[in-house]
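In what follows, a structure is listed as structure tokens, so that the remarks can point back to it.
Removed from the display is one protein chain of the complex; every other protein chain stays in position.
So that you can tell them apart, the chains are marked A, B and C in the order they are listed, and the count of residues begins at 1 in each.
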Amino acid sequence: MRAVLAPEALEAIVDVLRRRDWRVIAPTVRDKAIVYGEIASATELPVGWKDVQGPGSYKLERRDDEARFGYAVGPQSWKRELLAPSVRLLQIKRTNGGLEPVKDAAETKRTAFFGVRPCEVAAIKIQDRVLIGGKYADEDYLQRRENSFVIAVNCGEPAANCFCASMGTGPKVEDGYDLVLTEITGGTHHFVAEAGTDEGAELLAELPQQPAADADLTAAQTVTDAAREKMGITLDRSDVHDLLLANLEHPRYDDVASRCLACTNCTLACPTCFCTAVDDANDLSGEADDRLRSWDSCFTLQYSEMHGGGTRKETKSRYRQWLTHKLSTWHDQFDTLGCVGCGRCITWCPVGIDIREEVAAIRATQEAKS
Amino acid sequence: MGPTIAVWKFSSCDGCQLTLLDCEDELLGILGRVQIAYFPEATRAEIEGPWDLSLVEGSVTTPEEAERIKEIREKSGLVVAIGACATAGGIQALRNWANVKEYASTVYAHPEYLETLETSTPHSDHIAVDLELQGCPISKVQLVDALLAVLAGRRPNVPTSAVCTECKRRQTPCVQVLGTPCLGPVTQAGCGAICPSFARGCYGCFGPKESPNTVSLAKRWSEMGASEDQLLRAFRTFNGYKPAFREESARHGG
Amino acid sequence: MAQTLTETAGSLEAMTPVPYAVTAKRQDTYDTWTLELEPVDGAPIVPGPGQFNMLYAFGVGEVPISNAGNFETDERLVHTIRAVGAVTKALCAAEIGTIVGVRGPFGNTWPIVEAKGKDVVVVAGGIGLPPLRPAIYHVLKNRKDYGRFALLYGARTPTDLVFLDEVKSWQCNYDVDLDITVDVGDTDWKGKVGLVTKLIPPAQFDADDAQAFVVGPEIMMKFVAQELMNRDLPAESINVSLERTMRCGVGLCGHCQIGPTLVCRDGACYTWDKVEKLLAVKEL
Partner (left out) sequence: MADETRTIKTDYLARVEGEGGMLIRLKGNEIEEVKLNIFEPPRFFEAFLRGRYFTEAPDITARICGICPVAYQMAACNSMESVCGVKVEGQLKALRRLLYCGEWIESHALHVYMLHAPDFLGYPSAIEIAKDAPEVVETALRLKKIGNHIMTVVGGREIHPINVKVGGFYKAPSKAELEAMVPDLEWALETSLETVKWANTLDFPDFEMDYEFAALDAGGVYPIEGGERFVSNRGLDIPIDEFYEHVVEEHVKHANALQGHMKERDSYLTGPLARYALWYDLLSPEARGAAEGIGLPKVVKNPFKSILVRSVELVEACAEALRLIREYEQPAEASIEVVPKAGAACGASEAPRGTLCHRYELDDKGIILDATITPPTAQNQPQIEADLRGFVGQFMDLSNEELTLRCEQAIRNYDPCISCATHFLTLEIERT
């Protein structure tokens, strides 16, 4: 099911969903960045804003139109909604010498993610594979995931650090959404909408709309084609798996370690990084123990700590772990790459380390050798 | 009867021990499970040592303090150093770059009454410390967790990673990327990343994280327009005497 | 979309510990204890040889510990634990009747059934013996199905040898070529002194038709594997068990990665050809 929507129809989307008592999470402007937050009206979207991104830099600027989605991805990702930064897995109570594990009641409220970019849809699919697709599933993630409803938005204006085209995850979403919008700002400002699921179609049917003609679909395709063109291919994924595994001791890792802060920003900003820690927190009486799961990162020393010390003491090994995991060993572990080309790790690295450049540097010496 | 706890003050502002009294929700619960043996800020009562746990606030700045910490070590099961003063020498360690004795003798008729050492040093320079809680002041959450961990025989949850981890978990857009220099990437987590959440760069009050790459961060600050003076001061404030910060400040003069 | 997710999702109960009572306890060395555990209610879990459980000490935390039980005759969980940190200390301090939490069994199993008809070489370093015990019992129980059985056991000092009486009883009661050595002896020690690798050249097995099972510190496994390969045992026939920090034990937390593999999911048992290159890289 397809349709053409006027910008005002976005308000209807929010309306319909809120009337169903769903939470609507969407991009909004806060703290000088575009972040996700619950909205009550489509007017809270970042109307007429764009982002200017560079390695380690991000700035919001005004656009000369009223685009609702005229920016790329910001500091946050939908990971915050699905693999929450910190949750209590369970509480274990001591009862007359015994142990009683108690789980919190499941949250059942549905949540619409409004404005999910193609790379983010891809990232959610990757986390699905990791967190619920194996032999064991993360219960909290599954619950949140089941309650989610994805309204995707195709990309017309990639930021400087975007490379989804290289990773095959954008700028046009292929599947994994309930509803997808393509924003067209040239001429009359409008959206081309397409349902991806029955639920998406149900929502679309409730919106004020015009039928979509072939020309509209072509126009939408032009938007994403232009975006793809603009990005070009900056990371060759075809050979990257073997390239990195063949160069585990590459001197480039010493070079990057001199710049890398091991601050964890890249991993925690990344929409696919899934590592977590489980810690215990006793209550005051000493009779109950909360087992808390929170975001962790392979860039910390404690991450790899065994009795007797860390496995990856040097920043160099931590960076190598991350880079090879993203682009190489993730594939061995989960049959997919761990990077969707969203560029967050580049933008939100406080010293602007660029994953594409690091790969290119390793590739350059490899090619020189052969 | 729970374990005995003694709270000791050395050269400090009292803020870290006040943190214990500031645990309003937890204080009575904790007091129900331990015996306060010595805590003059809160009580006149005293229980003689040895003590199971000593919380030590403040740095060592006088000969008396240098002796006292040894005695406390001998009489305590566990010694936990709390705060930047106790773990790094604190703000008063700025004296370590000045000549205290010389000045005191030119100004005071009886400098011997001052009884102050040339340096302000952390307890780990004097004794073996079992656990350090960094921070100026320490975090309430970490303090309560450490006490409960001791009671449970658990390892305290003291992450040695960067403030950035907390920034990201609380979803604060990185202020450094937005243009405000931030010490978060080289500073140990624990505060909850307060400063960036108030649109200000971290100023390092929790001291260095493990393997801090201060050189790279300082280089970035320079690119962002920070002067050498600014860099020197940034690394030489509340935890300036901790080796990683001390070495970095030295790279920027002084 | 929601429905399809639930249908295909993996098992959900993996993170909830099941209460088990400590029913027997034995001190093996100055820092190592063996606990026997039985479920407080319900049927016991049945691990395979080589699998581990996540053991939870109340209020202290959870750690991976290998199964060391004799599954051939006994349903009780047996864990031999060396007290090195908070959790293992708490577990070792557990008294009879103490309730601990158990999750598992996790990880893969030793290819011991697949080794049928072949010679078996077991090389254990110190506390590496208990994780091999289930496999050893399988061989002993089905002794006639296997060829020669060499058991090479080394430890740092005589006091670090565990299960010594039991090991010696195997030698008496079954056809086992037992050889024991310690790195550093003491006045009472009458046996061999030297690294466990020295026991390999004289060991009796047919390199063309043998399977080796090796557990010990990583560095020991490296040298043992090398020594076994020097005897022309192919790397594919050498099995080792790896150790990395684990927070979940079920492939969700990411901590136990070594390059392309997750130890909790793809291991902890590996054939040497799969891991040799990985372990050769410093801090991988």
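Here is the rule we go by: a contact is a pair of C-beta atoms (placed from the backbone, for glycine too) under 8 Å apart; a residue touches a chain by one contact, two chains touch by 3 or more.
Since this is a predicted model, take the numbers as computed values, not measurements.
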Name every shown chain in contact with the chain that has been left out of the document. B
Touch assignment to the omitted chain, from B:122, B:137, B:173 or B:212, lands on B:137
If the missing chain were put back, which residues of chain B would it touch? 9, 11-19, 21-22, 24-25, 27-28, 31, 36, 40-45, 61-62, 65, 90-92, 94-95, 97-100, 103-104, 107-108, 110, 113-116, 136-137, 191, 194-195, 197-200, 203, 205, 229-230, 233, 237-238, 254
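In the analysis below, only the chains that are shown with their structure count from here on.
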What topology does the chain contact graph adopt: line, ring, star, complete, or other? complete
Comparing the two chain pairs, does A-B have more C-beta contacts than B-C, or is it the other way round? A-B
Please identify the chain lying most centrally, where each chain is represented by the average of its Cα atoms. A
Centre-to-centre distance between chain C and chain A (centres being mean Cα positions), rounded to whole Å: 39
Intercentroid distance (Cα basis), chain C paired with chain B, Å: 43
Chain A touches at least 2 other chains through residues 279-280, 282, 286, 289, 313-314
What are the residues of chain B that contact at least two other chains? 152, 154
In the complex, the residues of chain C that touch chain B are 59-61, 85-87, 89-90
Given the complex with chain B, which residues does chain A contribute to the contact? 30-33, 35, 56-59, 74-76, 80, 85-86, 258-265, 268-269, 279-286, 289, 294-295, 297, 299-302, 313-315, 347-352
Going by the contact rule set out above, which residues of chain A touch chain C in the complex? 89-90, 92, 94, 97-101, 103, 128, 130-139, 142, 145-148, 176, 178, 197, 199, 245, 248-249, 274-280, 282, 286, 289, 291, 296, 298, 303-308, 311-314, 316-317, 320-321, 324-325, 328-329, 332-333
